[in-house]
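Part of the complex only, each chain left as placed.
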Amino acid sequence: MTEPAITPELIAKHGITPDEYGRIQSILGRDPNFTELGIFSVMWSEHCSYKNSKRELRKFPTTGPGVLVKAGEENAGVIDIGDGWAVAFKMESHNHPSAVEPFQGAATGVGGIIRDIFTMGARPVFSLNSLRFGPISEKAAAANTEPATLATNRRLFAGVVSGIAHYGNCIGIPTIGGEVYFDESYNGNPLVNVFCLGVLKHEQIARGAAKGIGNPVFYVGAETGRDGLAGAAFASRDLTEESKEDRPAVQVGDPFREKLLLEACLELLATDAVAGIQDMGAAGLTCSTCETASRGGTGVEIDLAKVPKRETGMTPYEIMLSESQERMLIIVKKGHEQTVCDIFEKWDLPYAEVGEVKDDGMMRVLNEGRLVAEIPASKLADDAPLYEREAKARPLPAELDLATLPEADVHRSLLDLLAYPSIASKNWVYRQYDHMVRSGTVVLPGSDAAVFLIREANKIVAATSDCNALYCSLDPREGARIAIAEAARNLACSGAVPLAVTDNLNFGNPHNQENFWQLRESVEGLAEGCRAFNTPVTGGNVSLYNQSPAGAIDPTPTVGMVGLIADEKHVTTSHFKSAGDVILLVGELGDELGASHYLKVVHGRKEGRVPRMDFGRELAVQEAVRALISSRLVRSAHDCSEGGLAVALAESCQSGGSLLGAQVDLGQTGLRLDQALFNESQSRIVVSVTAQNASAVQALLEWRGVSARRVGTVGGEQLVIRCNGAETAWSLTELHGAWYDSIAKVMEA
Amino acid sequence: MKAAVIRFPGSNCDQDCMLALREFGVDAEYVWHKETSVAAYDLIVLPGGFSYGDYLRCGAIARFSPVMRSVVEEAAKGKFVLGICNGFQILCEAHLLPGALVRNRSLHFRCEHLFTRVENFTNPWLNTAVTGQLLNIPIAHGEGSYLADPETLIQLNRNRQILLRYCDSHGAVTHAANPNGSLENIAGICNARFNVFGLMPHPERACDPRLGSVDGRVIFESILTRLGVRKAA
Amino acid sequence: MKAKVIVMPKRSVLDPQGVAVRDAIHHHGVSAVKAARVGKFIELELDGTQTEAQLHEICRDLLSNPVMEDYEVLLEK
């Protein structure tokens, strides 16, 4: 078979710039052949090389006493949780594949992140998912939105949720939490970020390095097909109408195969046979061979003829660039080959010895003995060009002028907010996920953070994912700072101490100067937050080029945060527990309406100054609530986020098994009523305590210098809020009717 | 007394079942589906999950696993066999239980805590419960809608082989309380000899108080009582 | 040589998928579709050494479940 000649057009088609091509020539000391060109193009894509974002990522704090494996070192970071146990966790995006084929795109995203975790030697124990779509209902969309756009968004949403359910449920890893937001900016470009956490003993950490000259290299798992050809390159381009024609980019996930692969790999890792292990994710065989060689400071030689294939007549180019799912590369200690064969036979999985670790630092690819590619591995893996893109600041929005804002009816407004899909209960989503398998989910989805009992380690961890992209679109730095603070706050409300962070940076095309500025501001904001909360970043993912013809998405730096709960008695949920309990607002009453969901949902305005985040005050509030929880004084804790205090109260009335009303009196506030109820000032937590403990709790908070006020009591068939002498009441059925089935009503119509 | 938890490729509640059994002090072992005999065990548990990825039909392929021949033989001898969720589906496919489990009426997978009502306690599986007792046990399935022809249904009712029905929190067996479209809200049934029991809810997920309910215990307590390893309360 | 196997839900059995498909078609504005039923189509590639009895056995025992489904098998040379 003759390969295409290397022409400037072919080079451009591979997304390689003339400068980059020059760099390739100097690395090789010659022109690359077609296969080599393909290899460089995927390894030097943004998705694999982070060439546009790496300089920014260096700003994250990545070290700390508990960090066992740092960000970027391996497939996922590893954090100590005590008693010789550790957790590995990471977040990964599958935005573009999900835009083209939502079910399989989301499913393979879940499969990919799970492989990242068990590659580390960890047993995956739970997942989260963070999703963004365009609006799904007429009511929640801009006035001129086409019905077809809404229908597409619903189809994407339904497809993504069932894809995640399909993969996660089948493989038996519970999906215990997440977030879903809807906004016009995601029309045509949904975000699908998936998170997985696994548990392991310190000594079980597996490495993705090709160590030991002469060690055999094994390919295990599913056969290679033409699917997902060059998906990494695909994820590093803007989405266009033609993307739908990018048929080969569709990969089909097989969670059943992955379950077998997971069990077989963990069984194998428990033996002494493995020198290194690496999953084949983006850029498949290419990425796994050159990265293991680069990490090991060695070379790897493989023969493509030995690779198990699903289709006939595949070229070396296709085999090297295929992104078929459910495959791994394993460097086996010489003499232990039989162990590998026995275990993979037992699990009925394909495997093959495809090559050997060499001492010359080359990634050498043969096909039936004939040389098809030869590239210095470390140069390919680590010497991609790095760019400092031009940034142009967008002016920060002015403070909202309340005089321009008509005061809406607060009764109606709260119901509208509760029914708004971003705020409404997500039960339609998480009911489709098996969130209880593995018998560890102590706090089910629906509270502030998910809480999971890791039985192997006898540890209780809490996890959450957060990002208010509306804030980020107006002020990316402050929005990112708030994302970290909110994640930490959600953990605090659950009784947990934050440990570490993983992030997923979703932005538009970095060649656009404003987009790049958003990325940089967000990274710096996240970094500030991580330092404030002492939570190093252990890894994450960058997804750029999130644009549709209408423009870039709102900047969305999603944060996944993991914390530890010291004692099972500290596990706390967000819903009220019994009538007669006293409700306290920890933190200020607040007054910032800028960038709020009230403005967006009720007034159709995405504007105003983003609430200020004062880390000192935030930490004081979180620590105070955690201290109260440790003293077992708190019956429920729920932070104020989208929709402010009124939404937080309404959620606490109904997120438990049964409905419980509340009588609230805010007194004379000096604020407008809508401002008092719906402002989104930060650092506020609604807690309920027994009547008996109320004064003691207030005294404790005062002693800690944290402002708090007694705002009411739990009980009754209504939520009643008195403020500035006016009284507004909502029946529980009314609140529940707005909030609970809002998404189901839209999706099942 | 020894119990076996069968592991099919794709089983994923095997560890949860093992955990529950061991909590009760049962001597339990995993048995790989390629094994050919379960004669050594007194209680055989087919756990939930997605055996063979649920490809084709839930349980359709697992039914032909080597171990199933022995399970069928032992069941015929009167050994106790418990099938949970995917295990229930496999038992139906293997004709150890009548009927079939089909796609939920909503077409969605559903995972949540639900109530079921004990319909009959004079059997090995619920002898420590009382008729009418409500059990809060979670479900998690996409294909749990029980289906059988009218004669089978009459038989099941006449012999009191229907052990559990979905109900609301007051015990009413209503349409609204039916999560999947099962005939007559059926959540669990026995064979005519009462030694084979299949149910869609996951009792193994309702044994630890930290998980919100311990109502699943009654099933394990009952069968262990019947097997004489646990004294009746 | 090929065998094509069609597995359909029995008439007496409610087919929620079929109902959903019909409703979606109506939503789409095509009212000519009065009913829809959804089953499986399985294509088997054969080397010719099978017997007809074997084929039926596979269809009856594995590819369909007689409690809820009927099958039809077509042999193509």
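As written, the chains take the letters A, B and C, and residue 1 is the first residue of each chain.
In the analysis below, a residue touches a chain if its C-beta (ideal position, glycine included) is under 8 Å from a C-beta of that chain, and two chains touch if they have at least 3 such contacts.
Small disclaimer: the values here were computed from a predicted structure and weren't measured.
K.L.:
I see a single representative of every chain type. Please write out the full complex as a formula like label plus count.
P.N.:
Here the complete complex works out to A x1, B x1, C x2.
Here is the rule we go by: only the chains that are shown with their structure count from here on.
K.L.:
What whole-number Å value describes the gap between the mean CA coordinates of subunit A and subunit C?
P.N.:
Each chain reduced to its C-alpha mean, subunit A and subunit C end up 40 Å apart.
K.L.:
Rounded to a whole Å, what is the gap between the Cα centroids of subunit B and subunit C?
P.N.:
A distance of 29 Å separates the two centres.
K.L.:
Name the residues of subunit B that each touch 2 or more other chains.
P.N.:
none
K.L.:
Would you give the residues of subunit A that are in contact with at least 2 other chains, written as numbers and ranges?
P.N.:
Nothing qualifies.
K.L.:
Could you please specify the touching residues of subunit B with respect to subunit C in the complex?
P.N.:
It comes out as residues 56-57, 60-61, 64, 92-93, 99-100, 102-107, 147-149, 181.
K.L.:
Tell me, which parts of subunit B touch subunit A in their complex?
P.N.:
Residues of subunit B touching subunit A: 9-10, 12-13, 15-16, 19-20, 32, 34, 48-50, 52-55, 108-112, 138, 140, 142, 202, 204-205, 208, 210-212.
K.L.:
With touch defined as at the start, can you tell me which subunit C residues reach subunit B in the complex?
P.N.:
Counting only subunit C, the residues touching subunit B are 13-14, 16-17, 20, 62-63, 65, 67-68.
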